[in-house]
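Missing here is one protein chain; the remaining ones are kept as they sit in the complex.
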Amino acid sequence: QSAPASGSAPPAASGGTFAVITHASAGDAFWDVVKNGAEAAGKQYGVTVTYQGDGDPGKQSQLIDQAVAQKVDGLVVSMANPDALKEAVGRAVAAKIPVVTINSGAGSSKAFGAITHVGQSEDVAGRGAGEQLRAAGVTKLLCVVHEAGNVGLDQRCKGAEQGLGGTVERLQVDVANLADVTSKVAAKLQSDKQVNGVLALNPAVAVAARDAVKDSGSQAKLATFDLSGDVVTAIKDGEILFAVDQQQYLQGWLPITFLTLYKKNLNTVGGGLPVNTGPGFVTKDNAEQVAKLAEAGTR
Amino acid sequence: MTAAAGRADERVARAGLVRRLLIRPELGAVVGLVAVFAFFAAQSPVFRSPQGVANWLDPAATLGIMAVAIALLMIGGEFDLSAGVLTGTTGLILVTLATRYGLDVWTAMLVGLVVALAIGLANGLIVTRTRLPSFIVTLGTFLMLQGVNLGVTKALTGTVQVSGLRRAAGYEDARALLAGTVEIGGTPFRVAILWWLLVTAVATWVLMRSRPGNWIFAVGGNEQAARAVGVPAARTKIALFMTTAFAAWLVGSILALRYTSVQANIGIGQEFIYIIAAVIGGCLLTGGYGSAIGASVGAVIFGMADKGIVFLGWDADWFKFFLGAMLLLATLANRLVRRYAEEVKH
Amino acid sequence: MTAAAGRADERVARAGLVRRLLIRPELGAVVGLVAVFAFFAAQSPVFRSPQGVANWLDPAATLGIMAVAIALLMIGGEFDLSAGVLTGTTGLILVTLATRYGLDVWTAMLVGLVVALAIGLANGLIVTRTRLPSFIVTLGTFLMLQGVNLGVTKALTGTVQVSGLRRAAGYEDARALLAGTVEIGGTPFRVAILWWLLVTAVATWVLMRSRPGNWIFAVGGNEQAARAVGVPAARTKIALFMTTAFAAWLVGSILALRYTSVQANIGIGQEFIYIIAAVIGGCLLTGGYGSAIGASVGAVIFGMADKGIVFLGWDADWFKFFLGAMLLLATLANRLVRRYAEEVKH
Amino acid sequence: MIIETRGIGKTFGSVLALRDVSMGVAAGEVTCVLGDNGAGKSTLIKILSGVHRHDAGTFLVDGREVSFGSPREALDRGIATVYQDLAMIPLMSVWRNFFLGSEPRRGPAFDVARARRIAREELLAMGIDIRDVDQPVGTLSGGERQSVAIARAVHFGARVLILDEPTSALGVKQAGVVLRYIVRARDRGLGVVFITHNPHHAYPVGDRFLLLNRGTSLGEYGKADITREELTALMAGGAELAELEHELRRE
Partner (left out) sequence: MIIETRGIGKTFGSVLALRDVSMGVAAGEVTCVLGDNGAGKSTLIKILSGVHRHDAGTFLVDGREVSFGSPREALDRGIATVYQDLAMIPLMSVWRNFFLGSEPRRGPAFDVARARRIAREELLAMGIDIRDVDQPVGTLSGGERQSVAIARAVHFGARVLILDEPTSALGVKQAGVVLRYIVRARDRGLGVVFITHNPHHAYPVGDRFLLLNRGTSLGEYGKADITREELTALMAGGAELAELEHELRRE
């Protein structure tokens, strides 16, 4: 089969096979950078990295079970829903597979037997965004949720609410249909003039929301999570205030590094405390530098 | 015993013009439309302002273009689940070729069109040759295209989104034609709305006043009987799949030009919204019945309900609940009107 | 001229046992099953190991329970798009009541069952009373339930996921019954597999060997003709919607007990996978034809393809591509076998 | 009179399909309904059997006024019908179609073995030698399908048997069998309603003749009041048939 496989079945001769299993579906802009980071690290260390993801915690735990059945040498798991993954992770630990948790789930990481946790939960990032927006004078914020019921997105909005200290209204849009995003955000801005800030949780949504702000003639400040070429351009042009950058590349790179070291050398990093990767912010000041990196998919 | 043609028949009760109009498939949907509009317009002044109208007409236009194509296909007795993802494929082709391979926008769009038509042709050929249900075949293409969109985009660009179309040659012209705005009474409306009206008009003419239109109804109503009187059933169906692919290309290009960037997972899930709009507009899922205007009206109903809830500022958590209730009520109104029209006496 | 019953008829060619078997709807699907299994088993030793089998049988089981119920409904000529979200609703009810309102697990499950059956009843009543297509009606319930799942969960718990079922009274017993494992040859298999086999067996018996089974085929094949000979068409359809709701409750409870937490958006999108499995297993989308065993086989095919691709370690970006290709090939194999069976001479 | 209608009528949207028709069906008698195409014969019997609800006039069963909401209600009063266009479920096998709605039971189960056997026997008795009762009805020939419907109605016919053009798709021999069934049913005390375009089929078995034309009744005649020739003439709308025979023979 001619899959352009960055991680293909036969384990590479040297280091071993590590499985990255996240709670995001394939093609998600944020998690794609994580994937790129993990794969780059795999190439660097000469180990095989496989990446899978599914937003349904049940499916995610099935993927973990599969990795255990395949006797991988290490496991990287994002835990948006720790309760649901408890048993699957437990089975991996019982099978003597070292586990590193990433992104959310820092609280349960140690209890489940993971060797360490990398990254920070979405609400920390959200809080950072909220604080920045408050500094920019936003009092009523629109949080654009592009996948209803997604825990990560909910945590981002919640964090922003804490950081802002003002009102946060949620708006549900369909990320697969950008025209819909534009017109819904515009509808909200037209019908509620109090809203003076918009927080997008995805770069494509940010681009669509930018049009909405323009269309509706609103003065609302726009910020977003994550980067894309267009987002960076918009930041440079002053259309978007800033983008939250969790530096999630590290959430892919570091766990593979740690697992490789653990396997070779039994190193454990952080002594059970989480290793933080962000959040960073991309603003007009540093947009120029990261533009290229965002296009390449590492920021 | 044989009455002269044209003489009134004593066995036909006098049917008022109103009732005769109501019997048409699309005019049932129009009642749903009026009801939904009245509901939102009464409560939100912004909703009925020109700016508000421009706002909810915009997504209705792109949805409408697709709904009309899907309605033709459904009247012809088939489904296309791959149409939503195909809008993404054409957009990705356009942006990738224009930004990474230096093609100008027009050439990139042409390549996208060729690929889209090829995919439509493949869908049609597989369905007519293997006689597998189109639900399954286009589900296969749906999944495969999803994989291709993601896999190829990643392989070529290293990311799951391509952007930067603004800098490509020919961008401004193409944008003005497909993704610009026209001012009407001081309010800018998207040109997509004009394209949508054009597509609806052409589709209606084809359905009602052309030979292929007659064939579409026939292959959807009873394919074997249609074949038996010499209708080129396979060719008709293949043409319908290619029409859908064409519409997907049109919508994909409009959206890519408007947002200048495309994400690899765009369009997923939209295929059902197209079908929903067509069904609200009176198309039968079993084929052989429906109208292009109805599908357009269905698209507007969906667009109004979808945006109206936001205009009213109802709790976002309950959004889907209201949307579902609204759709159910609109279709119910539509149905009640039609039944009334069919059953009223004398 | 009238041949004695039982005497061989000279107009019937000798049909081999193999061919007679192949003509059954489900045995076509079995060929697809064998092909997919052989493909993955040949390349991945883990896939064919007991642990691997337990691994892909597990999702096939929950999918299979739903696919069988949906297959019955589809044979009866209707769709249910709300079934996937309903698994989430029942799970949310179970976990919320057991963790926030102190009910024991059994009572909470009972409440979930009552709600599920009420929703099934509502679906059935609306479809049979209004004569709207079930696609639209259950689409309405689908959206409404999505809203309710999110809105109510947020309102009651403040988050979009509820967890902590492990601490509820009666959890261990309920878990052992619905979400535990049984050891076979040293490998733990999920008990859900047993439930799935039971559901398939019961459904097959009902379809083939009971009066309601006859009615199901009839209302799906030609509702008016069935009504004309006295089949209680409305009651049959309502019962089918309630059966689907029951299955959704069973699966929702199994999953909630297994993962002890439920997310408010769970189950969205699954409704089509159920339909896909049923169609792979030989159900007609137009109703009147299909089998419960076929739907189960379809679920296994889907489960194997879904997990097999992961076992082979193919790039996740291309996952959907392979899944689509696999499904298309499996259905094609199925169809070719059936056509061969029907056309072979003497 | 088991069944009686008085000035019954039915409208579909703007189409007046039936107006002011009065008729009766008595036990032990055959009522023939005759008339041109589109005269309203099928509409009339669909009202009698509960498929349509009449919207004018009165409809009495056993002297009591009724308005059937579904065919089940008619069946429950012993009215069994062979429809012209609502006959069979094409994808279902012959025996399943045969027993649809009245499945024999053994315990909770559908007694499949008995259903198969009876279906085959009843069809054989009609002179239809179905190869295989498991064959889907959709693959039967037009006449075979019609025979299954008739055999079913005869098997389940309780008090009134309604047959809408049962003989039209049948061969001479099979038609003869059906006519014999009608006579036999009549002799068993059933009321029979028989629709046909063939006066050679209608006259020998009919006791009363209801003539419909363009939705209205031209009158109901007893057998005593009318000769075969008169009947034929009335059905053909005058001397047309004789003239035609003559005309065709000339060449």
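Order of writing sets the labels: A, B, C and D. Residues in every chain begin at 1.
Note that a contact is a pair of C-beta atoms (placed from the backbone, for glycine too) under 8 Å apart; a residue touches a chain by one contact, two chains touch by 3 or more.
Being a predicted model, the structure only gives us computed values, none of them experimental.
Q: Give the residue, chosen from D:53, D:106 or D:180, that touches the chain omitted from the document.
A: D:180
Q: Specify the residue from the set D:61, D:162, D:205 or D:226 that touches the hidden chain.
A: D:205
Q: By the contact definition given up top, give the residues of subunit B that touch the hidden chain.
A: On the subunit B side, contact with the omitted chain comes from 1-3, 5, 9, 11-12, 208-211, 213-215, 217-218, 221-222, 224-232, 284, 288-289.
Q: Spell out, residue by residue, where the missing chain touches subunit D.
A: Counting only subunit D, the missing chain is touched by 12, 15, 35-39, 41-42, 84-85, 128, 131, 135, 139-144, 146-147, 165, 168-176, 179-180, 183, 197-200, 204-205, 232, 235-237, 240-241, 244-245, 247-249, 251.
Simple rule for what comes next: only the chains that are shown with their structure count from here on.
Q: For the chain pairs C-D and A-B, which is connected through the larger number of C-beta pairs in contact?
A: Spelling it out, more C-beta pairs touch across A-B than across the other pair.
Q: What whole-number Å value describes the gap between the mean CA coordinates of subunit B and subunit C?
A: Using C-alpha averages as centres, the distance is 30 Å.
Q: Do you know which subunit B residues sit against two or more other chains?
A: Within subunit B, residues 150-151, 154, 269, 317, 319-320 contact more than one other chain.
Q: Spell out, as numbers or ranges, the residues of subunit A touching 2 or more other chains.
A: Residue numbers touching two or more other chains: 4, 26-27, 148.
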